[in-house]
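Excluded from the complex is one protein chain; the other protein chains are retained at their positions.
All chains are identified by letter, namely A, B and C, in their written order; residue positions are counted from 1 within each chain.
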Amino acid sequence: MLADFTGILVILIVGIVLVCGMLGVHLLLGPRREFSEKQEPFECGEKQIVSPRQRYAVKFYMVAILFVIFDVEAIFFYPWAAVFAELSWFGYWAILVFTLPLAVGLLYEWLKGGLEW
Amino acid sequence: MEVSAILFYIFAVMAVVSALGMVLNVRNTVAASLSLVVTMIALAAIYVLLEAYLIAVIQIMVYAGAIVVLFLFVIMLLNLREDDFAPGRQWLVKFGAGLLGVFVLIQLLKLVGPGLPEVPVVPEGYGGYRQLGILLYTDYVLLVEMASLLLLSAIVGALILAKRNID
Amino acid sequence: MPIEEICKTLFIILVIVAGLAPIITWIERKQSALMQDRIGANRADIGGITVLGLLHPMADVLKLMTKEDVVPQGANRMMHMLAPLIAALPAIIAFGVIPWGGIYSFGDTTIKMVAADPDWGLLYIFAIGSIATYGAIMAGWASNNNWSLLGGLRASAQMISYEVTLGLSVVGIFMVFETLKLTDMVMAQDTTLRVFGFIEVFGGTVPAFLDWVRLPAWGIFYQPLGFVMFLTAMMAENKRPPFDAPEGESELIAGYFLEYSGMRFGLFYMSEFIEVIVIAGVVSTIFLGGWAIPFLDQATIIGGIGSFMGEGFATGLCVILHFMTFMLKLIVMIWLQMLLRWTLPRFRYDQVMNLCWKGLLPLSIANILITGAVMLLVRG
Partner (left out) sequence: MVPIEHVIGLSSILFVIGMIGAATRRNLIVVLMSIELMLNAVNLAFIGFNRLWPGTAEAPALDGQIFVLMVITVAAAEVAVGLGIIISMIRNRDSVNLEEVSLLRW
């Protein structure tokens, strides 16, 4: 089984070399003429009025929480799906009971407005 | 030494260094959480070397791909750049914590010590999804159902806590 | 063994990734020109020879390489540098598990036309996709720019949302083929599907003339809904139009890679095009039968041609045929993505999120449960 990972390791190393090589060539070939106006953050030609270091909407956080929960749900689905025929109806009922609370959770979130943008 | 052992030590050093980077980085919380990601990925690689393949993938998907993203989101949304240490007697706390850490580490290592049996050759299909799936949905099916209830309570709790003051 | 692995990997990366990705930029330009009734890229030339504008990708790379690398004030330099690497690397290493052909035996040696063939190939792609989120977040955060940060937030929220759907929409396929291994999935699709076979489930017999009505046993015929949802989720993961709200030129200038120039921008740009190939490869592997030629399975080809041309020659021919088939399917899927990209207007961000959480997610869970019930009823 570990032999499967030789290929992944090789492709990882080759990928890193390729990407770093591209950046390296760029650093060698590209000119460097820095001055402070050029280094300003790009805001359509205006001076930056508001710093990006501020607080943003909590909606993004709600999405991230739902994502964590349903990602965990998905990892319970994968091993079930692969052996689903062997487990037969027992496994099916198990996954139905497993899904039901999460469906309720999604519905609750939906009705409470956690999914509104 | 064989290749897998060398890889193990490389990833072990990576995990420890990035864990230290997470704990000791007081200036930049975003960088701290990113070094947590490196720890997670190094641990996933160690799981692969221990032939727990499915768990390794799940580790990357859930820990590195979901939980730390959630941390990053909160840090970025709340704009928590610097960590403000409370003034005074910091060194005492740090010294005490270090002492306690060394003590606990020695105790933990004493628990294991030498005398563990030789690492056996794994049976066919160890660490794959088939055996795990069958065990999970026969012997441990109650655990799975309880996990789902736990996740439901997490959804409801998070929604109530985070939404309360908006409406 | 390692030498062989390295050669295979180098072939995949250099020929397919580094070769195909620039050509796709050309394909996209020509496609957009075709759909807008223009001529498209045709100016770049070497000594007056333009070759249909095929020299444009080369000119692009040269130009990106010789541009100045600007880092904005107040940016976190290290993260600003790492972000394009983290965005581009997952796209490249996802190729490791895509099978470009089947498993062939020449005498004693067995050749697998895939760099790595782990048991859970598809999960590997999901895991890598979840790492790719960090590229967008880091780029947006490190640039010290309002538009970048907003774009990064939007990009990461969109990517993590669609990751869930991505995972759940293929569970039906796992159930049909009972494996998570990509090579096994293609092997299972290298047969035919009896369209009227379901009559036997209800105790009837299939008349002989209807028994001839067959389809290739591709995933798309088992899971049509899964195919649509998977393709949608994959395209949304890639953040290209119509799902390009994180980049939205008119509102966010360019989104999370606004502050990037030169080859660093090029890496972001390249990673999108590489992902187009990854999407095409994964979708055609899972749903369109990968390298399988419809109605002509591997054993038939090798047996049929091998009987008068020799086994080795037949196997070699089979390798070439399978590779060509896969490339054909790949190109069709790439073309489909280009077509969608130039046909549909950009979705509003709330539409993107609603599509995921209120549309695809409940639908994919229902798809899993219904598929399970139907399969258990049919197979008994």
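Keep in mind that, in the parts below, contacts are C-beta pairs under 8 Å (C-beta built on N, C-alpha and C of every residue); 3 or more make two chains touch, one makes a residue touch a chain.
Keep in mind that this is a model prediction, so the values were computed, not measured.
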For the chain not depicted, the shown chains it touches: A, B
Contact footprint on chain A, counting only the chain that is left out: 58, 61, 65, 68-69, 71-72, 75-76
Where the unshown chain meets chain B, residue by residue: 2, 4-5, 8-9, 12, 15-16, 19-20, 22-23, 26, 29, 32-33, 36, 39-40, 43, 46-47, 49-52, 54-55, 58-59, 62-63, 66-67, 70-71, 74-75, 78, 80, 83-86, 93-94, 97-98, 100-102, 104-105, 108-109, 112-114, 116-117, 119-120, 122-127, 131-132, 135-136, 140, 143, 147, 150-151, 153-155, 157-162, 164-165
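Following the convention adopted for this analysis, only the chains that are shown with their structure count from here on.
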Higher-contact pair (C-beta pairs counted), A-B versus B-C: A-B
Centroid spacing, where centroids are CA-atom means, of chain A and chain B in whole angstrom: 17
Rounded Å distance between chain B and chain C, as computed from the means of their C-alpha atoms: 31
Junction residues of chain B - those touching two or more other chains: 53-54, 61, 65-66, 69, 73, 76-77, 129
In chain A, residues with contacts to at least two other chains: 1, 5, 56, 60, 64, 66-67, 71, 78, 82-83, 95, 99, 106
Contact set on chain C toward chain A in their complex: 1-2, 5-6, 8-10, 12-13, 18, 64-74, 81, 84-85, 88-89, 92-93, 95-97, 114-120, 123-124, 143-150, 153, 157, 160-161, 163-164, 167-168, 171-172, 174-175, 178-180, 253, 258-259, 262-264, 266-267, 349-350, 353-354, 357-358, 361-362, 365, 368-369, 372-373, 375-376, 379
Chain B-facing residues of chain A, complex: 1-2, 5, 53-58, 60-62, 64-69, 71-73, 75-76, 78-80, 82-83, 86-87, 90-91, 94-95, 97-102, 104-106, 108-109, 112-114
Residue numbers on chain B that touch chain A, as the complex places them: 4, 48-49, 51, 53-54, 58, 61-62, 65-67, 69-70, 73-74, 76-79, 81, 127, 129-130, 132-134, 136-138, 141, 144-145, 147-149, 151-152, 154-156, 158-159, 162-163, 166-167
